[in-house]
Every structure is written in structure tokens, then in C-alpha cells.
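The other protein chains are all here in position, but one chain of the complex has been omitted.
The first chain written gets the first letter, and so on, giving A, B and C; residue counts start at 1 in each chain.
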């Protein structure tokens, strides 16, 4: 896939820096290329729910934000993406020291981009797939509202 | 709908108190009855993303947790629910002072409970529907893992 | 909600007449207004699967097509809608003489319309909610491809 904005990596770095909620949760950009993005999250007590597994909201947040970054890598400098909807399946309880997420664009259209995100939990050397999301992004003109 | 655990309101109150991520985000239980739950979240700078709208992850978290509480109101004292999957559509940008969420059970089965959650944003006296989720919960025996 | 095409009912009638698959399955338009649509399907042996319940594909087809018609009621004469994605939860086994579906628009944007569809099965005088879908429609210019 070909990026339309040659400076897309700077744009996406800013996306992570300026997104207050993502910074507050602790999600960090690991790598990004045209049509894909990888992120990581060091797990702390605040990410858990009552039964000592990561809260579904944390997994949803990393899946959504990583998908948005993957989509943003393919739009022009005058455009950005906003999540229209996503669906996430929780496959196994997420525990351990770290989450990682890899998002890949399935289809990049003029007005819609569809991305799939896989979330992994890491415990020692073992990684397991804990959630899978499919995300629809709307491509918007900067300053446009729908 | 009829609660199987007469003490379900205590159980759900604890769900909010013990869920670290939900406390950290700031989501509070407003009301709960058999098959439904209402929550509220005072919006602060940390809930936003780069373009000054609430991050999708915040809306997903309140939709998911409120649905889980609605589902928990209908299971026995020896059971609890875990989110199997959810889908959320973002209908309008969420801005303002407060989010609220109302979740209602659509179907309570022996092993699966399906709940819909509506998320509203409140700006002054105006409330608008900003997101809608449909959530599938798995009913588990306490201490059971799948 | 206000229709942009005063002749929308004719357009939607043609949608049902010209859609070969919908005619083949047997889905019929019952009623349509601005932002909503109702359809009906007389159940025949061909609609079932091995265990004598209606096949999920039949319920998905009526939910999707009825949502598309509800969305089409709100777009201009030079526009049409195409399903971008949908999610459907199957709440109870569907049996009986007839299915009906009611779709209502949740949000009509310039480029995306979100609709929810409820599918009911009818056995004698009893109706029950058997499936619920949330559908995202893309609004396209006639002859446009994305």
C-alpha cells in the first residue's frame, strides 16, 4: 500500500502524543508503515478489572487506536480518520506484563477504511492472541464534521 | 426480568468499586435494576483525543462495563459474566461535561446474555445519543475459566 | 426525519422488485416511511436449516435489506446506499409461519447512515424478537464505486 502523505510517520507520532486518553492509559507507538501499525502497553494495576484480567475497555482502546493509526498512514495530509464502528471478540483472558497490538488495513477506500487489529498478551516469553477487532474508519477532510 | 440473586445490587456495587480500570477512568454506577443499569462519567481532559472529542475507547469502556453490570443483575450468586464480544457504532462526536450510559438486556440465556448499551453526551441541558453497542456476555461459574 | 427525495416510496418499491435475491428468498415490503421500513417473509421449507429453525442467512438477509430500504428513504434522488457492514445477534431460534422485520435509522449522516433492524418470528398470534442487527450504510452517488 502506498502512503499519500510522505510525512505520515510524523503525523502518526503526533496522534499518539496529543491523544490524552491514549497517553493516560499508557499505549505507545512501537512501529508504523504504510497500512499497518504496532503498539505496546506495559500493564499496571490500573488496567485490570475485578478478576485480575485486563479490562475489556483497555483491549478495545488499544485495538481501536492502533487501527486508527494504520488507517491514518494511508490518507493524504489534508485528511484524517475517525472510527465509525468496531467489533471486538475477546478470545482468552488477558494477563501478564504487557499487551501488544498489530493493526493491518484490509481495504482502503476513498471514504471508508477497514482495518483488523490483533491484541496479544505477553507473559514472560509467551505471547497469546487475546482479542481480535475489525474496525471501520471514516476518512474525513480536516475540519469536516459529519 | 427476575434477578436470581436477591443481593444483586450489592454485588454490582462491588463490581464498580473493585474494577481498577473503571475507577481510573471515572465511571460511576448511577442506578441498577433487574436487567438494566445506568452509569455516568464526568468528562475531564484525560478522556479526549487529539481533536477534542471523547476517545472511542472511553465510550467503548462505559458501554461494555454498563452492559456487564446489567447482565450481572440477572445471574445467580455463584455466577458472573465476562464479555465475549461487542460491537459499537459511533454516531456523533461526543463532547460536553458528562457521558451517561443505559444498558438493557435483550436476551438472558443460560450461557449467553445479550445486552444493548446506549451512550449519551450531555452539554448543558442537551443530551444526544453518541454511541450504541450490542454486547454478548458469557455466563460463567465463579472460578471457571474458558 | 425528512426525506430528500419526495418520490422515495417508488424508489424503494423498485428496490424490492429489482433485487433478484430478495425476490427469490421471498421478502416483501410491508410499509416504509422517512427513516424506517417494515418487511415480511412467509416461511417455507427452503428457509430452514438442518434443525428446523430458520437459517441465520435468512435472518441476516431480511435484517440487511430492510435496513438498506430504511436508509434509502432518507437520501436524495441521485444517491443510493450500500451496506458497509453489519452485525447481527441471534437471540432465540426462529420458527413459525412468518418473519417480520422493522428497521429504524439511528443516525443519517452525509456519507454514512446507521440503522438498527429487529427481526421477529410469528407463530399463531405470538411474536418474538429473534434477531437484532446494527447496520452501517455508505451513501453513494449513483454510478459511483468505492
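The rule is simple: contacts are C-beta pairs under 8 Å (C-beta built on N, C-alpha and C of every residue); 3 or more make two chains touch, one makes a residue touch a chain.
These numbers come from a predicted model, not from an experiment.
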| item | value |
| --- | --- |
| Residue among C:37, C:58 or C:99 touching the omitted chain | C:58 |
| Those residues of chain C which, in the complete complex, touch the missing chain | 14-15, 18-22, 24-25, 45-51, 54-58, 60-62, 64-65, 80, 82-90, 93, 145 |
| Footprint left on chain A by the chain that the document does not show | 87, 89, 91-92, 106-107, 114, 116, 129, 132, 134, 136 |
| Positions on chain B contacted by the hidden chain, ascending | 84-85, 87, 109-112, 114, 134, 136, 138, 146 |
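We take it that only the chains that are shown with their structure count from here on.
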| item | value |
| --- | --- |
| Overall pattern in which the protein chains touch one another (line/ring/star/complete/other) | complete |
| Identity of the chain that, by mean CA position, is farthest from chain A | C |
| Chain A on chain C, rotation in degrees - Cα superposition, rounded to nearest 5 | 180 |
| Mean-CA-position distance for chain B and chain A (Å) | 22 |
| Mean-CA-position distance for chain C and chain A (Å) | 32 |
| Centre-of-Cα separation between chain C and chain B, whole angstrom | 28 |
| Junction residues of chain A, two or more chains touched | 84-85, 87 |
